[in-house]
Structures are given as structure tokens and as C-alpha cells.
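Apart from one protein chain that is not included, each protein chain of the complex appears where it belongs.
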Amino acid sequence: MSAVVEFEKVVAVAGSFPVLTGLDLRVAQGEVILLRGENGAGKTSFLRSCAGLISVSSGDAHVLGFDMRVDRRAPRRYIGLLGHENNLYRDLWVREHVEFRAAAVGAAESDTDAALLRVGVPKQLWSVPIGSLSAGQRRKVAIASLVVGRPRLWLLDEPHASLDSESRENLDVILAEASQLGATIIFASHESPPTNGIASRVITMGGGRVLEDSGAS
Amino acid sequence: MSAVVEFEKVVAVAGSFPVLTGLDLRVAQGEVILLRGENGAGKTSFLRSCAGLISVSSGDAHVLGFDMRVDRRAPRRYIGLLGHENNLYRDLWVREHVEFRAAAVGAAESDTDAALLRVGVPKQLWSVPIGSLSAGQRRKVAIASLVVGRPRLWLLDEPHASLDSESRENLDVILAEASQLGATIIFASHESPPTNGIASRVITMGGGRVLEDSGAS
Amino acid sequence: MLAETLLVVRKDLRVEWRAKVALGQVAPLALLILVVLAFALDANSSLLELGAGGLYWVAVLYGGTLLIQRSFDVETDDGNMDAFRMSAIGAPSLFLGKSLALFVQIGLLELVLGSGIALLYNVRVTDWVLLFVAAVAGTVAFSVCGVLWGVMSAGLRVRATLLPLLLVPVLAPILLAGSRAFETALGVRADAGWTWASLMFVIAAIHTAIGLGAFGFLLEEG
Amino acid sequence: MLAETLLVVRKDLRVEWRAKVALGQVAPLALLILVVLAFALDANSSLLELGAGGLYWVAVLYGGTLLIQRSFDVETDDGNMDAFRMSAIGAPSLFLGKSLALFVQIGLLELVLGSGIALLYNVRVTDWVLLFVAAVAGTVAFSVCGVLWGVMSAGLRVRATLLPLLLVPVLAPILLAGSRAFETALGVRADAGWTWASLMFVIAAIHTAIGLGAFGFLLEEG
Partner (left out) sequence: MTSTTRSNAKMTATPATRVLGVLAIAATALMAVLGLFISPADVIQGEAVRMLYLHVPSIWIAYGAFVLTSVSSILFLRARKRREDQGRHYDRLAGSAAEVGVVFTGITLITGMLWGKVTWGTYWQWDARLTTTILLFVTYLGYLALRRLPADPMVRSQRAAVMALISFINVPIVHYSVDWWRTLHQKASLSVGRRPEITGEMYWTLLYSTLAVTIVATWLMIHRYRVIRLEELRDEEALAALISSRLKNDDGSN
């Protein structure tokens, strides 16, 4: 299996604070990785540096084969990122939004409806402005916008937050399916007790590094 | 026990959508209530109408003895509300922020430090701008701002979201203590499996009403 | 109430101190606007001398609107408006506190602008007292109007553009009065500058009264 | 690339259509600014006729800045900038798309403003072609500069005040050129209006080239 994410002694800095302090990690294609760790451990920072949103200030970082120190924009088209925030245009209607995200990656229009249904956004919400949705409904729209892009690498920051239990299970199914089709998934979660559920490997972070790795090879 | 929240056939409207559709509920002093329900069930709307942030368009609503149709600002000084968002001034430093919230309710300066420690915000973060905190750290600051006010009624919308497991347990302890001292607590949560933990009563909402009530009298 | 008011003032000024928006960004911007206006009017210097009073207030209007905007950006960011509404601090104190903090910031802006105009437009002051009183009156009026309208548009979407739209018609009379008073103070017009200055005080007083009485329910969203 | 560009344009215009900011709020505001400026300059009507060209561009500058602001408010709200950066759409298309959408909105604004000026300031056009060409050139220049600076300030805090501070110095030359070109077109100045109009095209072209080449880097935050 080829390495999808390959970080070696990666240091990343935000402001003047080192958010990653020499992180070593190799993620192979098809893995489903659960990131755990205290608040402030660096999970978000790690996910964002995988997406190239935080620049690597020392060490070696490769994502999907691209050297992040050469061009950190390159791998993005293959990556789907869901952060703490939902990244939604709140003036648009639900369906318009997902449609736009779909068109951006060249997906067909029919994919939009499929994704919305898959994630469990009921039809009567499709032409409601995103601004008037509830927290969980918004999260689902954000997930649908991701699903529609069929990314090769999924980076999810607490994807379950504010979803109801049914949608949580549904999301787990979606992720499991995606990984079966060859996608790699890295998601952070604080769910307790640690239902590793779909995760094939659990990584515990702390202080900007990996503390424990259930699948250390 | 006197009723802290007393809703009778309450209808509330947002935009032109009825977010509460005839909600009946009586909460006695000292109860710890867990709100459950699907996304869009109306949990947030209920909490906000308890705080007087959504006006009641028909039905009868009393909170802490105040008639919400006469003056919905009146009970607010006794209420602590934690929404989906954290309500933080991101330019201020952590301690300054909690200090301001403390002073607003007339709490002593020493209470600030006590609250921050109680919630588990480490001292080295006290003079960091809130804008550069991690998601969970912000949530803790928001909780500390609440704790410092010693509210009589706590309204918490997914308070555990983005907290790490240690902080979750810690929060439960804080809430349990508060309720022992006579505070009433209503919190929404999607945590699964339903760890009723500290809750003395579980209410399931749906379609803007109460569907199930574990403590129906 | 005084303590609460000061609490709000301190918080607002502290936010300003940390972010340095008024001094670091709005003041230079207002100066730039002066230059741009001079450009647009083709640096006809006699015109600039005649119009200095008016242009000063146009620049204050522009910078002041930004400061008012910023003052409520801070309160609405991260769902903060909820906390503002839930605050145990009384509504009149919130109103006075935010107005005072704005007064300080707009005042600073005017100091910078005043020096800028003196330098760029080559004006000569004939009545310092009137100039000062008019400036203070105008600043008070701007601040209280700003807080009133700021909170009214705070719950609404697209505040960034709605706020100026609502504010400008209300601030326009202040701008008119300020311009005329300044023109008298700068000796380019014999009119009764003091009448204009008092008109500004009247406007400020009306708005303050409305604010003290109505701020509580203006806060509400729905 | 064309398809991607149009995708961005459509999205931006759709957001505008839903929120009706440009037409519903910015255009009336710009008209108001015309009224306020006229009054600040004390209704000297011959001055207004002479200065109409300049005041038009001042109002466009003001309204345009708000539109640019709004265009990036939409992209930064709810952490949206991340999605903008992660977008599979190429950076040049993002740049062109947003510029085009802004062009349409600023163009509409100018139509409204133009009619307003014609009515209020009592102007007479002597050279319609020049007027039109200059307006288009200025609008293109405003749009591309706006998108360039908009994205540069998008990652930063307090964009609401920072953006105009960065923009105004860049837009000032366009404003200057536009004012002169308009003055020729309105027959109040014999100057070479066409030179000014072409200057605007040059400015627009330079910014477009920079935008096409560098938008990718400019997008990055840190």
C-alpha cells in the first residue's frame, strides 16, 4: 500500500506558537484513522496541515505523493476537509450549496440529490436558506458537500458533533463505504467511551506530536 | 418544589416557521434535565425561548416565576446560557474575558481564577487571545464564563461538544454540584449511548414538542 | 449604574486596545479619504478652504460609520449578541457604556483628522471655542445615534451594508449642522454657528433619551 | 476554465440575488452619499456641475468598497475561506469569477448612480462614447483590484476596516483617472479624457495579469 500521508518530524507554527512539534506519521491508503487527544493536543492543526492550510516550517511532509513543502495547493483537489466550522454559504439554499460544491469538482447534478439523501437531509429542507437550519442540519449539509466530491483523502474534525444518533451511525456507514472504495479517512473525535467503531487505527496526540499509535508498524 | 420553567402550549415562531408547536413542560427547581431529539427537533429553540431570546407567540410561559409574555428580559440575570456558539470576544485574553463576565454579574475578581481552574483552563492560557485557542479550549472558556455567574437556571446546548473526555467528566461534576446547591439545569446532548449520567430526567423532543418524558408526573 | 457603564467602556476600549482598529486602521483611512476627496475635487485650493468644514465631517461620517460597525461586529461575532442580550448589566448602562467608548474612539479619530485637515487644506481657525464645542456636540450625537442604530441592525443579516444605509440619513443632519458650525468657526461664513452647535446638542439629547428608554427592547431579536 | 469561471460567477450572483445587498442596500446608500456630499459642499450648484464627475467616482468608490467587502464576507463567514482555499476550482478561475461577479454588481451600482447624478446634479454629457468607455474601464479596474485585495485581507482579522485601508490607495488612481475622463465627457474640461480612460485600462490589465498569475499564492493564509 502506498502512503497517503507521510509526515516526518513535522513542525508547524501558528502565530509564534508551535502547534505541531515534530510529528511523525505514515498513513497508508484505505486506512480509517481516529485521532484522539486532549483539547489543544494539535488534532485540528494536524488535519489542517494535511490539507496544506498550515505551512510546514520544518520536517518532511508528503500528502498523496505531493511534497507539501514544494506545493501545498497540489493535493487539495483530492482532499475533502470538514473543520470545526461548516463552511457554508448561509444565504444559499441547501440544494444550491451542495450543487455548487458538486459542480466545483465536476460531479454530475444528480450526485447532489444522491448525496443529500445519503446524508439524510430531508427533501423539505432542500430549498430552505442554510442560515435558518439547526446546528445538526447544517452539519449534515456540510457533510453532503463533502460526500459529493468523492475525495481520496477525508479529513474530518469532529464530524459527529451536533449530529443526532441516527445520523452518527449513518455517517459511520458512509465513511466505512468510502474506505472500502479505497479512500483514506482521518477523523478527530472526542466521543466517549472510545467507540473505535469504524476506525482501523487509533492515534493519540498530545503537545503537537503523536503519543500513542494503535497500529504502529 | 416551585416550578422554574412552566410552559403551557407554547408556540414560538422563527421567520415564518413554527419552531415550537405547543410545548408543555414543567421543570421543578433542582432538576437536571437532558434534552434529546433529532436534529431540528426544537431543542435549541426551547432553550432560547427559556432565556427569552425567542418570543412566545401563543401559550403561557413562565421562567423563574416571571411571565415571559410580559417581560422576557426579567429572568435573564438569573440564567446562564451556553449555545452552540461560544459567545466569546476573540480579541480579549482568556482571563480578561471571564473577568468581564464576572464583573457583569457582580462576582468578585477571585471568582474568575477559581472558575477558570475549576473548568480546567490551564494557567498558561490565561493571557492568550481567545482567537488563537483550540475549539475545546474555547468551549471551556465559555463554560468558565458561565460558572462564574452562579446562575439559578443553566441552559446548555450540547455543552460537551468538542470537550475532551476528561473535561466532559469534569463538566458533569460541575453540573452535579450546581444542582446540589439548588440550581436547575437543562442541557441538550446527542451523546450516544444515552449516558443519562447526571440527568434526573430525560425529555425527548420532536417537531417542536415534547414526545417523551421520563419523569412525567 | 455608573460602575456597570464603566465596565462596558473598559471592555470596549480593551478590545480596541488589543485589536488597534480605530487608531491603526480607521484613522489612516479617514486621512486617505481626505486626500481622495481633494483629488476628486481637483485640488482647487480655494474650494478646499471653503469646503474644509464640510469635508471634515464627511470624513468623520465615513470613519465613524466604520467604528460603529466595528463596535457591533465585536458584539455579534461568535454569536456574542446572545451574551449581550443575556447580560446582567442593565440596558441603559450597556447603551451609555458603548456610546462612551465610541465617543472616545471617534474623538481620537477627529483629533487625527483635524490635524490632517489643518495640514492639508491650509485652514485658519477664527473661533476655537465654537470649533471645540461643535466637535464635541457632533461626536456625542454620532456616538449615541451609532449605538442606537448599531443595536437595531445587530440581529439582522448583512449588517455590513444595512447599518450605513440606516445610519447615513440619521447622521446627515448632524453632518449638515457640523459643517455649518465649522464654517463659522473657520471664518468662511458669518452664519450663526452657535445655533448649529446647539442643534447638534438637541439631536444628541433626543437620541440619548430614546436610547436610555428604549435600548432594552431594541436589543431583542425575536 | 471558462466553465469554472462561470460557476463562480453564478454562485456569487445567486448569493447576491438571495440577499439583495447590492441593489437593495448599497445602491440606495450610494445615492444618499451623493445627497450628503452635495450638501456638505453647500449646494453651490456650479461647483456640483464641475465636480459631478469626481463625486460620481467618490460614490462608486464608497459603494464599490462595500460590495467588495461583502463579496469576501460571503467567503469568510462560517470558516468558508477554508473551503475557498480547498476548492478544486483553479485559482485563475476563482479570480476571474469573483471579478466578473463584482463587475456586474458594481456596474449595476453605477447605472443607479449615473441616473441619480444626471437627475440631481443637472449634468450634460458631451461625449457619450468616452463616458461609457471610461465607466467600463473604471469598473473593470475596481473589480479586479477589489478581488486581489479582498483575498489578501481575507485571512486577517478585522477585515471590515483593514480592507478599505488597503483598497483606497490602490483605487485612488482609478478614481482620479475616472474623474478626469468623466470631466472631459461632461464637457467641463478640455483635457485628454481618452488618455485617462486608457490609463484605467492599463491599471486594470496589470491587476488582471497579477491576479491570474498570483491568485494562487495570495489565497494562502499561513
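Read from first to last, the chains carry the letters A, B, C and D; within each, the first residue is number 1.
Here is the rule we use: a residue touches a chain if its C-beta (ideal position, glycine included) is under 8 Å from a C-beta of that chain, and two chains touch if they have at least 3 such contacts.
Keep in mind that this is a model prediction, so the values were computed, not measured.
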item: Contact partner of the left-out chain, one of A:G15, A:G65 or A:P122; value: A:P122
item: Footprint left on chain B by the chain that the document does not show; value: 11, 13-18, 21-22, 37-41, 54-55, 57, 69-72, 205-209, 211
item: Positions on chain C where the hidden chain makes contact; value: 145, 148, 152, 155-156, 165-166, 169-170, 172-173, 195, 203, 206-207, 210, 214, 217-218, 220-222
item: Contacts of chain D with the absent chain, listed as residue ranges; value: 28, 32, 35, 38-39, 42-45, 48, 119-122
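Note that only the chains that are shown with their structure count from here on.
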item: Minimum number of chain-to-chain contact steps, chain A to chain B; value: 1
item: Most remote chain, CA-based centroid, reference being chain B; value: D
item: Separation of chain A from chain C, taking each centre as the mean of its C-alpha atoms, in whole Å; value: 45
item: Distance between chain centroids, defined by C-alpha means - chain C, chain D (Å); value: 26
item: Rounded Å distance between chain B and chain C, as computed from the means of their C-alpha atoms; value: 37
item: Residues of chain B engaged with two or more neighbouring chains; value: 14, 84, 91
item: Chain D residues counted as touching two or more neighbouring chains; value: 19, 157
item: Chain C partner contacts - residues on chain B that touch it in the complex; value: 14, 48, 51, 53-55, 72-73, 76-77, 79, 81, 83-93, 96, 100-101, 103-106, 129, 145, 149
item: Chain C residues touching chain B - in the complex, by the definition given at the top; value: 4, 7, 11, 14-15, 18-19, 74, 77-80, 82-83, 85-89, 91, 216-217, 219-222
item: Chain D contact footprint on chain C (complex, rising order); value: 19, 21, 25-26, 28-29, 32-33, 35-37, 39-42, 47, 51, 54-55, 57-58, 61-62, 66, 69-70, 73, 157-158, 160-162, 164-165, 168-169, 172, 175-176, 179, 183
